[in-house]
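Below is one structure; the comments refer to it alone.
What you see is the complex with one protein chain gone and the rest in place.
Chain IDs A, B and C follow the sequence of writing; residue 1 opens each chain.
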Amino acid sequence: MIIVLKPECTDEQIDHIQEQIVSLGLKPELSRGVKRTLIGVIGEEDLLRSAPLEAFPGVETVMPILKPYKRASREFQAEDSVFDLGHGVRIGGGALGMVAGPCAIEGHAVLLEIGTAVKAAGANILRGGAFKPRTSPYSFQGMGEEGLEILRNVGDELQMPVITEVMDPRQVELVDRYTDVFQVGARNMQNFNLLSEVGKTSKPVMLKRGMSATISDLLMSAEYILASGNKEVILCERGIRSFDNSTRNLLDLAMVPNIQQTCHLPIIVDPSHATGRPELIPAMARAAVASGADGVHIEVHSCPEKAMSDGSQALLPDQYAGVMEELKQLAALFDKVIPVPQEQGE
Amino acid sequence: MIIVLKPECTDEQIDHIQEQIVSLGLKPELSRGVKRTLIGVIGEEDLLRSAPLEAFPGVETVMPILKPYKRASREFQAEDSVFDLGHGVRIGGGALGMVAGPCAIEGHAVLLEIGTAVKAAGANILRGGAFKPRTSPYSFQGMGEEGLEILRNVGDELQMPVITEVMDPRQVELVDRYTDVFQVGARNMQNFNLLSEVGKTSKPVMLKRGMSATISDLLMSAEYILASGNKEVILCERGIRSFDNSTRNLLDLAMVPNIQQTCHLPIIVDPSHATGRPELIPAMARAAVASGADGVHIEVHSCPEKAMSDGSQALLPDQYAGVMEELKQLAALFDKVIPVPQEQGE
Amino acid sequence: MIIVLKPECTDEQIDHIQEQIVSLGLKPELSRGVKRTLIGVIGEEDLLRSAPLEAFPGVETVMPILKPYKRASREFQAEDSVFDLGHGVRIGGGALGMVAGPCAIEGHAVLLEIGTAVKAAGANILRGGAFKPRTSPYSFQGMGEEGLEILRNVGDELQMPVITEVMDPRQVELVDRYTDVFQVGARNMQNFNLLSEVGKTSKPVMLKRGMSATISDLLMSAEYILASGNKEVILCERGIRSFDNSTRNLLDLAMVPNIQQTCHLPIIVDPSHATGRPELIPAMARAAVASGADGVHIEVHSCPEKAMSDGSQALLPDQYAGVMEELKQLAALFDKVIPVPQEQGE
Partner (left out) sequence: MIIVLKPECTDEQIDHIQEQIVSLGLKPELSRGVKRTLIGVIGEEDLLRSAPLEAFPGVETVMPILKPYKRASREFQAEDSVFDLGHGVRIGGGALGMVAGPCAIEGHAVLLEIGTAVKAAGANILRGGAFKPRTSPYSFQGMGEEGLEILRNVGDELQMPVITEVMDPRQVELVDRYTDVFQVGARNMQNFNLLSEVGKTSKPVMLKRGMSATISDLLMSAEYILASGNKEVILCERGIRSFDNSTRNLLDLAMVPNIQQTCHLPIIVDPSHATGRPELIPAMARAAVASGADGVHIEVHSCPEKAMSDGSQALLPDQYAGVMEELKQLAALFDKVIPVPQEQGE
């Protein structure tokens, strides 16, 4: 950590700051430049993080040198994390997780129809929401536990792992009984108590990036889950807020290699929520795989006109199959595999 | 609601859309323009909101005419809402809520010292965090219930209402036992289950704007609380994410008159979190009152160097007193009152 | 165009607005809904665009139905534009323009060295800046005409078309004498007089998206060039301003299919300026081709340590060759061609 002092900083102020550093068990190193005096701090930077150094008289700015996340970083674990999601479906380290399904679970028949179609097209994880975080209190809020049961049953029938969103710390235990993978949505990315709760389970968690989260914010939220004991965090880029409302959000694909430089966790891309426009999804799904993403998350509905949530952004099963054809070719080109779900013995 | 059709939309598609509208009990009105055909929909626009009209073949875009929020709107209630926060402190309708105190509650003595100073300066609501939503799992997370007790005791000693943050639906009952006003933080603005829970209490709720929330997002979150039965929602502008990192966030002061045009709820401005820089807070506090805000929220600490959270953005009690002198003059100029907390009988 | 009236709009106000519409030769169509009255306008929407309808008493909002750009739109020209840049290099309609070279022209030898390397790797357009728009007046501003001469000579020696930036309407004639393709930079995207001047030449223009330009802003700027008579506009996505400073800008790849839906002009992607980080460029270049872009623009320098501008974001020639290997495979997968520059006869 580097502390930049104001031009008018007095020697008393410098002493006072140095004493504080020493009192934390660290070593200050004074450097008098032509225009500014700096204090470098040698030792565990974390010890200083919670000290409000910028509040000390004479301090102009404080510049951290190290990243604030640890367990999520490549310095903590150099090689890619690989997680087993059940039914032999792995994600990370060259294995792609292809998540597909409707926005909301609406009934057994329709979910089975969609699930059968997406599995045939190559999807290896079935999604469906039972608890829906809707902007309006007057919109359909999901089927709740009944929806979870349907999802579990369809997953079992199709022999593929399932993922569903959890919105509330009080729901974690319930959802845990039915799902293979937890999803924490963008709006809850900094719901720290929820992160801690899913961090206490033993199931993988797909953590979606918040609408205005930096890479550091996202990794710090992953860190909450990791610090609670759960090592299986899958990140998901799903678009951020932007000034151009011609798409629902702005897909930040550079986040994929950016994360991969600094973090060992797998990262999935969700072009459905990122664009909100079905006609842009195939191009962005291809771009996601080409960028090196560890998976793609796409909403599919057999009758978007009747979907109870986000129907206007869903692909039809046929359209999804077309996208998957292209993604398989790209995966092959880049030596990636798309694991096929296996029947699971007792 | 106006449905804009694609140039190539067929008559069959038009019929199909019109049937859907009629089936919802509404009246379609076809209008063939030179370049585009439109369908206007007459009747309760809400009935259409959840129908995924954009997923219908032939539809280019759907343009809503009405705002999606109801109870928060001036059409629902034309006159300003005024809430009583206890000890005779009102907010709204010309009465300003002046919230001040430390970021986190750290102990009885320091809170009493700060509270005494801010009350003397003119603050009428004491703040202090017991549950702190910290970006890092390794940072100080607040004193929890012990902190709530301290806050309640200091509020009683000083005879002023208190406000504190609630982060988790499971904490609502506990926090309700100690606080006069709930705070829902920016990161939880779309924690819909939390909104519903505080919506079931009978205490006012200060709802802070999320870092990338539009005016519509904020009012829809207020709507969750209102729809749960709690009419006392105070909005708070605290800055949004921006590209210029010379301030912590970007204070969007135009939100104040913008909200007031369309919504009857009081709105407070928080220049502390918005700027993160003490030297900019006085100017932004003045601007807030001049813009017509119903209150100002400022973090104050008697020893920012020792603050356990956000110390570097706190004002010293003396600085706060200086700001309040200016705000009182502005309030007088605009015929606003700053209620002085009164002793409360048994 | 749809005019939404305020609830309290009077009949006199409605008549006044309708008279204005009629006086422009258009036909108003009144529609009284349950909560709002609307006036649809039938006829050439453009006639209304410059009328300040929102300034009329009683008007709440005005919603345009049509896009404001014409010549750039697919409605004006359905099929992809294809331009010949010289030496048999085409762009658009399945032909990819691969632009490479140093940020700034620094001398004949170094440009020839870089140009030879990038051509060997598969680049088909050589870039180099002679006039540099630098944020600081104290930075190197480019070699000016001497640089243009070097670029022309190296382009001739290597038999490949060249592109260089023009910053000022007064430079257009000079630059026109040396270049094959004009570049208009992001900072000048709304320098309308410059757009009009390059619009009067007969050379293709690569127009880079401004840092906060919407898709509509970008296409309206293209429209300035098209309306001045020059049909050859190549768009370029180079990243926009965002709140996360871990990359220089935020690459908005969804812009590629988004533009292609609505506009017939080719679009190139520039991952160098978008990310500012060489280690992220290969992934984003692959993603660009996979998204359907009509080309990729990459800065290459044989000695980034000595580059006089933006050295820290340049790829080394070897790194560029590695990227091009992957891009060739992707181009083949998607049935795209990368034209090889041909010797040009007299």
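FYI, a contact is a pair of C-beta atoms (placed from the backbone, for glycine too) under 8 Å apart; a residue touches a chain by one contact, two chains touch by 3 or more.
All figures in this text were calculated on a predicted structure; none of them were measured in a lab.
Asks: Which of these touches the unseen chain: C:29, C:106, C:180 or C:217?
Replies: Result: among the candidates, C:217 touches the missing chain.
Asks: Please pick, from B:59, B:181 or B:240, the residue that touches the omitted chain in the full complex.
Replies: B:240
Asks: Sort through B:190, B:212, B:230 or B:313 and give me the one touching the missing partner chain.
Replies: The single option touching the absent chain is B:212.
Asks: Thinking of the whole complex, not just what is shown, which of C:48, C:65, C:110 or C:167 touches the missing chain?
Replies: C:167
Asks: Residues on subunit A that touch the omitted chain in the whole complex?
Replies: Residues touching the hidden chain, for subunit A, are 2, 4, 7, 29, 31, 33-36, 38, 40, 42-45, 63, 65-66, 75, 241-243, 245.
Asks: Across the whole complex, list the residues on subunit C that are touched by the chain not included here.
Replies: So the residues of subunit C touching the unseen chain are 20, 46, 49-50, 52-56, 68, 133-140, 167-170, 187-188, 190-193, 196, 210-212, 217, 220, 223-224, 227-228, 240-241, 304-308, 310-312, 314.
Asks: Can you name the residues of subunit B that touch the chain not displayed here?
Replies: Missing-chain contacts on subunit B: residues 212, 214-216, 240, 242-247, 250-254, 256-258, 261, 271, 274-275, 277, 279-280, 282-284, 286-292, 329-330, 333.
Heads up, the rule we're going with is that only the chains that are shown with their structure count from here on.
Asks: Copies subunit A and subunit C touch; is their interface built from the same residue numbers (over half shared) or different ones?
Replies: Interface between subunit A and subunit C is built from largely the same residues.
Asks: From the mean C-alpha coordinate of subunit A to that of subunit B, what's the distance rounded to whole Å?
Replies: Comparing mean C-alpha positions, subunit B is 27 Å from subunit A.
Asks: Go ahead and note the Å separation of the Cα centroids belonging to subunit B and subunit C.
Replies: So the centre of subunit B lies 40 Å away from the centre of subunit C.
Asks: Counting in whole Å, what is the centre-to-centre distance of subunit A and subunit C, each centre being its mean C-alpha position?
Replies: Roughly 32 Å, centre to centre.
Asks: Among the residues of subunit C, which are close enough to touch at least two other chains?
Replies: 242-243, 245
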